[in-house]
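Structure record follows, encoded as structure tokens.
Only one protein chain is missing; all other protein chains are in place.
The block that comes next holds subunit A.
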Amino acid sequence: MNSTAQDEITEYVERVRAALADLPEATRAELLEDLPEHLAEIRAEDTVTLTDRLGTPEAYAAELRATAAGFVGGFPDPPKRNGFQPFLDARADVVRVLGHADVKVGPLIGYPRASEFLSLLRPAWWVLRGYLGAMAIAYLFDDSGNQPGLLPRVGGSTLVALLLLGLCVVASILVGQRRLATGGWRRYALNIGTVFLVLFAIGGFFSADSDVRDPGYSDAGYSGGGNPYDYITDVFVYDSQGRLVPGARLFDQDGAPIQMGNAYCTDPNTGESWHTRNMGYPYCPEAAPFGSPAPTPTDPADAAESAVPVPDDGPSAEAGVEPVPTATSPSLAPPKPTTAPTTAPAR
């Protein structure tokens, strides 16, 4: 006799007591007086659980009720009517209907009683409960704003998710085996928690179901689904020197232009907004997030100096003995910064 069996007996007796709630108090007390000891005798006979050996507490109570009907010692008091009676009657009806369904449905699936099959599923429920618990915890404590997916991710970490999942499943199994948190208020807490989890699971199920059926718009734009390209309004291209490249064009692998952002600029001070005149990125150069360490390429002289010897200066320079560079290589001239350095895609 260990505490697990003791708890099992206690719970079984409580459920029998609940199922007999409509009997007169004296009769019920008489019937239940020795039940814990009696069940302990039975439990000690072998290792099978009470429910496996005796059926559900409700079925046991029903049988007990039948034997109580003709009590020789006489428990003649008619059941007292009180305010709870309608509820107790209703509950007794529900229990009776369930018991009936139990026996009727069982043979359809090859078991004497449906409840016997359901009690076989108990460990599966423990695992599911652990998963739901982990999901609920992740849902409550994850404030990263990302979609959690089907694992209990906290802060988007799959590792944390797996650890949390393992922990919750083990805890749930231990609770299921009554090694943790049974008896008294803890059982009520457990029951309330279970109701919460079931509601949470139903909500999560329908949410996941609708997400799968309608994944929504997840291109760069307004999906709100954690896409990193959401909320991009402009693009700033910097060259290897850290200089802002004006009028940049973006193309994908097929040569199709990449269009993102919107072509309106807003003055942060006045709130005035206007359509950009720039053909490439950035639409609004004055809103560049990083200042350029080098002078901006809008200054022609600086840009030219940092490049190759300046062919433009050739003709006017005294040292310009050879006019060749200007004549022969106009195409090699560095792009004039005032004109947009467009880059044609190599097709």
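Everything that follows uses one rule, which is that contacts are C-beta pairs under 8 Å (C-beta built on N, C-alpha and C of every residue); 3 or more make two chains touch, one makes a residue touch a chain; residues count from 1.
The working rule: contacts and distances are computed from a predicted model.
Comparing "Peptide/opine/nickel uptake family ABC transporter, permease protein", "Aspartate carbamoyltransferase", "2-oxoglutarate ferredoxin oxidoreductase subunit gamma" or "PadR family transcriptional regulator" against the UniProt entry of the hidden chain yields the protein name "PadR family transcriptional regulator". Which of A:18, A:42, A:170 or A:258 touches the hidden chain is settled by the complete complex: it is A:42. In the full complex, subunit A contacts the hidden chain through residues 1, 30-31, 33-35, 37-38, 40-42, 44-45, 53-54, 60-64, 66-68, 70-74.
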